[in-house]
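Every protein chain except one is present and positioned as in the full complex.
For subunit A:
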Amino acid sequence: MSPKVFVKEEKAQVQTPSLKASALSSSYSQYLVKFQSLIALFILCLIISLLSDKFLTVANGWNVMRQISVNICISVGMTLVVLTAGIDLSVGSVLALCGAITAGLLKFGIELPSQDLFIGFTLLGAVMAGMLTGTLLGTFNGWTITRFKVPPFVATLAVLTIARGLTMLYTKGFPISGLGADFAYIGTGWLLGIPVPVWISGVIVVMAVILTNKTRLGRYIYAIGGNESAARLSGININKVKTTVYAIAGGLAAIGGIIVTSRLDSAQPNAGISYELDAIAAVVIGGTSLSGGRGSILGTVQGAIIIGVLNNGLVLLNVSPFWQQVVKGLVILLAVIIDKANSKSE
């Protein structure tokens, strides 16, 4: 042990009571910041369970988990995008288009009358096509943002409109229903006592945690969000990383779309409207900074659970849908204010 360190320890041992108290309160506040989402979730659950006896039941628990699994899929992709200091407003529309394409290919296939050919799609084929569509749209987002330097807000807003229009064109404004029991299993089935959508979102979360914490791409994502110029100077291919991130977000939105379509046994042209806002809310409530570089997948999962529990609680408490929107908005606002306060104190 070096003398310098020894001196420091000596000094620490003779701290005054006020300094000790200050250090203690600082460590408490650090814990509070670290676990703020969990604390908020706990308080929320406590309040709702006191007000409704239907809340703390196993059936309702699975119901909430099933409902939030779609938001988790989208939010994980959104987290990666936000970590690079970007935003993806197109996920709701991408979800709808991918759900419609999956349903359409599964039900109607592709007809080529001039060749007297019918290309039918199996469940695997339709799901893969849906996911490919989402990934391609995400890649398009990334390409316009990096190639033409279009602000992410504007580029993804454009794709939001494009994807919604394409959905309307593809479905002709009508739902595509009656997709079969095998497809319905994705959204409504159970595996080992757990709903299939929860398994899907769980696998996505695990993969995203590994991606952000254990891979080079994950480190690059944080680096770009923290300081893009520094990341570029250190040799990171910013455009490639950003495009990859938007492609992943598109692919995950597609998975969300497939789950929604399967749950409803119907691809709705209006599916996914304002889902991007729920995803952004989950990301922000989960502690990810909108300016990028700071946040985590697990935080986002907590944020998604908070929103899910809040939605479920408000319904159980018979709160008017209009008030539900007001409450959700206030919670998001509060989360952003707390995030700002945390950033300042850091």
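Here, a residue touches a chain if its C-beta (ideal position, glycine included) is under 8 Å from a C-beta of that chain, and two chains touch if they have at least 3 such contacts; residues count from 1.
Definition applied: contacts and distances are computed from a predicted model.
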Missing subunit (named according to UniProt) among the choices "Cytochrome c domain-containing protein", "3-isopropylmalate dehydratase large subunit", "Hydrogenase iron-sulfur subunit" or "Lipoprotein": "Lipoprotein"
In the whole complex, of A:G61, A:P151, A:G178 or A:G329, the residue touching the missing chain would be A:G178
Sort through A:G125, A:G202 or A:G226 and give me the one touching the missing partner chain. A:G125
Residues on subunit A that touch the omitted chain in the whole complex? 109, 111-113, 115-122, 124-126, 128-129, 175, 177-178
